[in-house]
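Have a look at this one.
With one protein chain held back, the other chains of the complex are shown just where they sit.
Chains: A and B, in written order; residue numbering restarts at 1 for each.
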Amino acid sequence: MRRNGPLALIFHVIFVIIMVAPILVVCLVAFTPEGYLSLPTNGFSLRWFRTIANYPEFIHAFWVSLGLGALSSFVALMFAVPAALSIARYRFRGRDALAALFLSPLMIPHVVLGIAFLRFFTSAGLGGSFAALIIAHVIIVFPFALRLTLAAATGMDLSVEMAAVSLGAGGWTLFRRVTLPLILPGVISGWALAFIQSFDDLTMTVFLAAPGTETLPVRMFLYIQDNIDPLVTSVSACVIAITMTALILLDRFYGLDRVLAGKGDTGR
Amino acid sequence: MTAVADTAPQSAARERGPRTPWALTAPALLLFVGVLLIPLAMTVMLSFHDWGQYKGIEPVFILKNWHEIATDPYYAEMFWRTFRIAILTTLLTAVLGAPEAYILNRMSGRWKSFFLLVILGPLLISVVARTLGWALLFGGNNGLVNKLLMSLGVIRAPIPFMFTETGMVVALAHVMMPFMVLSVWAALQRLDPQIENAAMSLGAGPVTIIRRIIMPQIMPGVLSGAIIVFSLSASAFATPAIIGGRRLKVAATLAYDEFLNTLNWPLGAAVATLLLVALILIVVGSNALIERRYAEVFR
């Protein structure tokens, strides 16, 4: 294949700079020693990271987000793993419709989901509760958990399972000793990707969160609505760092290219 | 191997009880019916209910909200703005994202995966953080972007980005760009790596190769990327809310206001239902069009 010409490379460099610039600027401003928004020109300071400690609502929101992400991704997998095994292995009437239904939260605007869940949980007397947030997040992260588990289950050599059966394994033993270990990379990546989606969701959660159950993106959003100062950049820098950690984890277990290539659609 | 010999081991599982697949999917199915389909149906119903400042929501069946949306030019303008922003964002991502995917694809191994990571990685980084970055870059009339553009002589006077549609489109395009690059990238992977050499050996120049050989083949990728970008942009919330501020409303931010500020839930539900229906029609319709137009390429 031919190499890229100089014009193409210039385009590429500008493109990459534009892609990285907003993220970079957030991280840089977070280190400013000044009391106002500015790029750190004379020395880096952790001042605004320390300031976060004075805002317990951010700390609390962080724990809510972390717990919500971890728990809802786990619950989603409890439902997604059997569903993925079923869809990967059986050809049955209604299979395509089921798969479409399970992936539909990708297609439905999160605003609409937020409104629907708000209406539903308020009627059910669960408005603003952590339980409502968990259930809602299980739905929106389900497609991500399902997709990666499905890819792993589809790629699995079925004769390995048959071999285990012929050697006397059945039911739960078969699942625990052979099937689960074989699809585990997909399951863990599904969890990590689901976690990131839950951790980052604003649009749907902003409808459901009440004081006390506000997640970090919701807290940040409400804060930005009033004023933009270096504090929110340092919080953002922390969020970026956490996401990066999850990304590295994903890359380790699964290969980020595979995760992203199998994606095509995500929250906004 | 014939189909039969190949499918024989696959069907092993099928042989053991026809109820198994349903037993395995039943929990997820119940979950989705209970907490997805029912809430969505409730929302559609809500849009037909009445609402008053003092009486709250009244569970009657009236067309008041729909009538208001259909007749009040405020809503027409707001929906038109929503779709205008989505279309411009889609165009911007296509014009920049498709060439970038092509350039990326021609890079050598290590650089390729590195830059792919740099460009696709932001997909997973908080939208609030990314939009905040743009708010910082735009930052009033003497923001970094304006300073840079003026020092380069591209513009004379600063362009207002904050609280404008221009700013929204730029920031949204950045948020959506990975989807376009991914989609075109996927189409490029299906390309025979020797195809350019084949065209060259037949005497085609670089421009001809791109126009006659590459473009037609990656067009389905561009179009399916465009559908994703369009539907996500039209329903985007965080970026319009932060960059657009309180005055410049799009469908998602308007629905949010109706629900959490005005508390007119039935009207908000009507706006949301309309957005959902419009998007489903557009996405399903254009998908069908693309698949018919590019049937051979997809096969």
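Keep this in mind: a residue touches a chain if its C-beta (ideal position, glycine included) is under 8 Å from a C-beta of that chain, and two chains touch if they have at least 3 such contacts.
In the analysis below, contacts and distances are computed from a predicted model.
Asks: Just go with whichever of "ABC transporter ATP-binding protein", "Xanthine dehydrogenase family protein subunit M", "Putative iron-regulated membrane protein" or "GMC family oxidoreductase" UniProt uses as the name of the absent chain.
Replies: Looking only at the record, the undisplayed chain corresponds to "ABC transporter ATP-binding protein".
Asks: Which of these, A:A164, A:L222 or A:L249, touches the one chain of the complex that we don't see?
Replies: With A:A164, A:L222 or A:L249 as choices, the missing chain is touched by A:A164.
Asks: So one chain is hidden, and I want to know which residue out of A:G5, A:G35, A:P181 or A:G212 touches that hidden chain in the complete assembly.
Replies: Checking the options A:G5, A:G35, A:P181 or A:G212, the one contacting the hidden chain is A:P181.
Asks: Since one chain has been left out of the picture, which residues of subunit A touch it in the full complex?
Replies: Interface residues of subunit A facing the absent chain: 157, 159-160, 162-170, 173-174, 177-178, 181-182.
By our rule, only the chains that are shown with their structure count from here on.
Asks: How many angstrom between the C-alpha centroids of subunit B and subunit A?
Replies: One centre to the other, that is 17 Å.
Asks: Any idea which subunit A residues touch subunit B in the complex?
Replies: It comes out as residues 1-4, 8-9, 11-12, 15-16, 18-26, 29, 37, 78-80, 82-83, 85-87, 89-92, 95, 98, 101-102, 104-105, 107-112, 115-120, 123, 135-136, 138-139, 142, 158-159, 162, 193, 196, 199-200, 202-203, 206-207, 217, 220-221, 224-225, 228, 232-233, 236, 239-240, 243-244, 246-247, 256-257, 260-261, 263-268.
Asks: What part of subunit B is in contact with subunit A in the complex they form?
Replies: Touching subunit A: residues 9-10, 12-14, 18, 20-22, 24-25, 27-29, 31-32, 35-36, 38-40, 42-43, 46, 96, 99-100, 103-104, 106-107, 113, 115-137, 139, 144, 171, 174-175, 177, 179, 182-183, 186, 193, 196-197, 206, 228, 231-232, 234-239, 241-242, 251-252, 255-256, 259-260, 265, 268-269, 272-273, 275-276, 279-280, 283 of subunit B.
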